[in-house]
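For this view, one protein chain was removed and the others were kept in their places.
Should a chain be cited, it is by its letter among A, B and C, assigned in written order, with residues numbered from 1 in that chain.
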Amino acid sequence: MVEVTDVVCSLCGCVCDDIVLEVENNEIVKVKKGACSVGKAKLLGHERIKSPAIRENGELRECSYDEAIKKAAEILYKSRRSLLYGWSSTVCEAHKVGVELTEDLGAVMDNTASVCHGPSVLAINDVGLPSCTLGEVKNRADLIIYWGANPAQAHANHMKRYSYVSKGYWTEEGKKGKKMVVVDVRKTMTAKMADVFVQIKQGKDYQVFSALRAILRGHEDVVPDEVGGVPKEQLLEVANMVKESKFVMTFFGMGVTHTGARHNNIVNAIQFTRAAHLHTKASIMPLRGHYNVAGINQVCTWETGFPFAIDMSRGYAWYNPGEQSATDLLYRGDCDAAMIIASDPGAHFPGESLKHLAKIPVIQIDPYANPTTEFADVVIPAAVSGIEAEGNVYRMDNVPIRLRKILDTDYLPDEEILQRILTEIRAMREKEGE
Amino acid sequence: MADELLIRNGVVYDPINGVKGEKKDICIRDGKVVDSVTNPKVIDAEGRVVMPGGVDIHSHIAGGKVNAGRIMRPEDERKGVEPKTKVCRAQSGYSVPNTFATGYRYARMGYTFVMEAAMPPLAARHTHEEMVDIPILDNAAMPLIDNNWMTMEYVKSGDTDLLAAYIAWMMKATKGYAVKVVNPGGTEAWGWGKNCNLNDTVPYFDVTPAEIIKGLAEANEKFEMPHSIHVHGNMLGHPGNYEMTKDTYDVVKGIKPYRDRPTMHATHTQFHSYGGTTWGNFESKADAIADYINENDHMSIDLGSVILGDTTTMTADGPMEYSLYQITGRKWTNHDVELETGTGITPFLYSGKVSVHTIQWAIGQELALLVKDPWKVALTTDHPNAGPFIGYPIIISHLMSKKRRDESAEAMHKAIFDRAALPSIDREYDLNEIAIITRGMTAKTLGLHEHGKGHLGVGADADVAIYDMSPEERDAGKIQKAFLNTKYTIKGGQIVVKDGEVVATPPGRTIFVTPECDDKLTDEMLVTLKDKFAKYYSVTFNNYPVQDAYLPNPYEIKAPWRSS
Amino acid sequence: MEGMNVRLISGRTAVQGQNLDSKLTEKYFGEVARCDMNGNDMEKLGVAKEDTVKVTTAYGAVIVKAKQDDGNPEGMVFIPMGPWCNAVISGDTHGAGMPSFKGVDATVEKTAEAVLPVKELMRTYMG
Partner (left out) sequence: MQTITLKLKDAAMSGIAQVPVEVDALTPDKLFGKSEAELKAVKVWWGNKQEAAGDLFDVSVAGDAGSGDEVKIVFEGDLTRVKRIGDGMKSGEIEARGDVDMHCGAMMEGGKIVVKGNANCWAGREMRGGELVIEGDAEDNLCAMYRGEDKGMTGGKVMVNGNAGECVGQYMAGGEILIKGNVDRLAGLSMSGGKITIGGDAELFGPDMIGGEIVVKGKVLEMMPSFRPDGTESIEGVEYKKYLGDLAMGEKKAKGTLYAR
């Protein structure tokens, strides 16, 4: 039995890096410290895809890596418009090969931000993002706002490590010296912990942000008695808490990105932070879901100029979420092949979009079988990043952390699978004298 | 067989070796300059200008801040798009180009080394990930060590040796090159939305920015560091800041550098040479700063010269970016980094129709023209802060042509004639001086000349730029054109640009400095540092240092502890 | 009773997260193929815990199990993010790239139909 320390969790955007494991016979037998229930489940492992496979007559037939990779390359090479989607649960080293593959094919590359914090990225396009690393929050923040987010369920370590409950330099007393406001449409587990719970009407976040901004800018006179189901008195109370704080941190989740004005909700949340900054130190951060969804945004941006929904069909990058984003391509029936890596649109895309995924050839690269496997024509199992493969990831605050390799495996890492597909495609192109 | 190249009959400008426009052959074997070659491939450079590969001392090309600028500005990325070619990856962006475009465009201007000017230590992995993705260029990055709590605590207690031990650990942990200082104390104060003047007390830390600068300069000289501390002072971009700039220079005046180099490099000096008390009576004080540099030998500067047009400003100086955003109301990104530093980013349009911008435009060039010794001055635009690096040829053409400057000034806001000195300056740079401020001085100031950069002596890296112009050329437009796209750029003996087109994209190397520190000192420092990690950082001590995997092509420079 | 008009939202839960990489398991099925409702709404519909309900929107219909959560306001139901919820979500993103996963007009009614296991649910898209 070996104890392994400083293990980095490859589950959610918190990327906790102080995990202690016990490893025996190339198996993680115990999570001793650091991981939440969600992270622990990942570390202890799930049933894996056993072998590469190709669908024939409706059934998946097991095959070699070579055969599956060759078939995948053929599908992509023949395509006029393929979608390379996913990327948020793998490392940046794989992302880089992904961008190269996209460029080589003239394909469209999109990542899961498109169905979680894509709207946040679009908002940053318009107004920027006043933010900070999570350690700043831990050391300084005396007012925490969770808006449309339920970290108690979705980011179980977040409050403890970084925000409401954590202790830091100027926050020695932990939550004793802090206040927490939760804004949500329902009384979640997180809401139950809040000093102030603002229950808004579903889909009305936008106007509530605008009202708060008007108040923070000295125009409470124009704000009506009730906005989005929230009484004006409560808006004034929250605005006062902001004004009286030394450091206010707003975290927001998919409660805001998935609804109503979508990305413009986030523009308004950021504008609220800018208005708050006139009175105090104010920062804001999206609660990123997958452990490296921030990373795929980063890699795509430095390599192509754009964070997601990138169309390389003309040989250079054209960016327009809502046009090239994965759900749109599928909903509109725009693409003729798809490669899905390190994600699961089968479970997370609207049914209306899945109908097209069912029609076109699909390649899946993933350690685990999932609903997407039902659509896949080629299945290529991969090593689990953070357990069987190392590499760089970006935490939700864009702090880069290196995942460690804990166990040995015969499964290929994503990077190598992609590199081999790319090599096959280039060989095909050369053969045809293109 | 050895890989040989002969550049024949070029007019060579190699200031470090005292070569000022001599007709000379350059012999290259296996990536290095040699005495002679036997069976080389020949490049005929007859009548053309030949220089060592350009060395940029200060540019923001990689890392979290640059990428945040890109994410914030798809409207900038849509400019300058070029499709992939057989050799090149797809390109995007103007003021914040993608990594590939950054490498290609620098190489096309004849540059082969670029210093990334600001690396937040906690995000050092990010900087390295991007640098690896910049083709062709050798590079290095300077970690920010001035607003670090460890630094401020050691400055307060006066433990210079322990501060030196911390610097050594940080250089190794970040694979960094030199100590970078950005608004010392002010960026920490920005954690609370505040800022600091040179002699203000930093909230909660009971030290002044002046003390931080002095402490870091002293600690830096404990080692044989190739570069001095690299300083972006307090109150950047504020009217009337030139006095504080001079006071900042005075702080390190008595400190003896380990060898023949300055004790402090003051960066993007244009932004620190402002007179007046408001934007209304704003004026150039480049003359006062130039006088100081002329009278003192412990300083070097770079210009931060303005390129007119839209750009993306970005710096660790969070409060400064906030003030700028307050003026423009445009988009604004801020990213404070726990225990260490910060970042601010906002777009900015320099317009020749606006009095302040016109004066800013003049100041950068005035500094170059009023500082008598070009070995004290480097050409930069503080890319992309005063403008993108692809504007360098514009500045070169202005420095070399009074006529060009007069024509430009004529089309600009009249304030340039009242509140700037530029129109009254007659000096014109010659090609030797251009070679100094773009390679000789920069390589020497960074200490890279001892590692093959910035010159063409035997043993130097075979990094060569051949410009398609005659040394007699006086037409500013033709000079600008020649410096934008080389006839040839050779990197490590390989032709990477031919006739202005990128023809090969070898990977560059990452150069880093390893200061060597006594174990006992290090151990004592680590007790304090590990406590900081346990209590205040959001990552663990063991996950913090940059792993070797991030530097596939490393080049290490050791900096021994000075015995005396 | 007839169907009740509600607003449908989706979102993460801890158990859904624990089974992100084991979506073909009973545990995931039990957690995600469900619909949280206010107790008063359940009473109005005459459904008890573990009863199946049919949730219908303009984009489709899905059968899930009812579960009481009084944190939900009346008139709003919550289905954890996953295949069952997505069966009734529109693919239209209004040019923004993001489907409306929350705030969808729906009707809920009691049903005797069974919840489809995930593989069978996926098969309904095969056309």
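Before moving on, here are some points about what is shown:
The criterion applied here is as follows: a residue touches a chain if its C-beta (ideal position, glycine included) is under 8 Å from a C-beta of that chain, and two chains touch if they have at least 3 such contacts.
A quick note: this is a predicted structure, and the numbers were derived from the prediction, not measured.
Within the whole complex, touches from the chain that is not shown fall on A, B, C.
Note that of A:T112, A:T171 or A:Q271, the residue touching the chain absent from this view is A:Q271. Residue A:V223 is the one among A:V31, A:V223, A:A326 or A:A383 that touches the chain missing from this view. Remark: the omitted chain is touched by one listed residue; of B:R73, B:H357 or B:R419 this is B:R73. Note that of A:V91, A:L105, A:A382 or A:I401, the residue touching the chain absent from this view is A:L105.
Contact with the undisplayed chain is limited, among A:K160, A:R332 or A:K405, to A:R332. For chain A, the residues touching the chain absent from view are 79-81, 105-107, 122, 125-126, 206-207, 210-211, 213-214, 217-219, 221-224, 227, 260-261, 264, 267-268, 271, 275, 312-314, 319-323, 332-336, 356, 359-360.
Against the chain not shown here, chain C presents residues 94-96.
Take chain B: the residues that touch the chain left off the picture are 72-76, 78, 329-331.
Heads up, the rule we're going with is that only the chains that are shown with their structure count from here on.
Our note on geometry: chain B versus chain C, Cα centroid distance of 56 Å, whole angstroms. Chain A and chain C have Cα centroids lying 22 Å from one another. Taking each chain's centre as the mean of its C-alpha atoms, chain A lies 34 Å from chain B. Touching two or more other chains at once is no residue of chain C. Of all the residues in chain B, the ones that touch chain A in their complex are 62, 64, 66-68, 70-74, 77-78, 81-84, 89-93, 97-100, 122-126, 129-130, 133, 191-193, 204, 322, 331-339, 342, 345-346, 535-540, 542-543, 547, 549-550. Chain A contributes residues 5-6, 8, 17-18, 92, 96, 100, 103, 121, 124-136, 138-140, 161-162, 167-170, 246-247, 274, 277, 280-281, 283, 297-299, 301-307, 312, 314-317, 319, 390, 392, 394, 398-402 to its touches with chain B in the complex. Those residues of chain A whose C-beta lies close enough to touch chain C in the complex are 11-12, 37-38, 40-42, 46-47, 114-115, 118-119, 122, 150, 152-154, 156, 185-188, 191-192, 199, 202-203, 254-255, 257-260, 262-263, 289, 309, 321-323, 325, 327-328, 330-331, 344, 346-355, 357-359, 367-371, 374-375.
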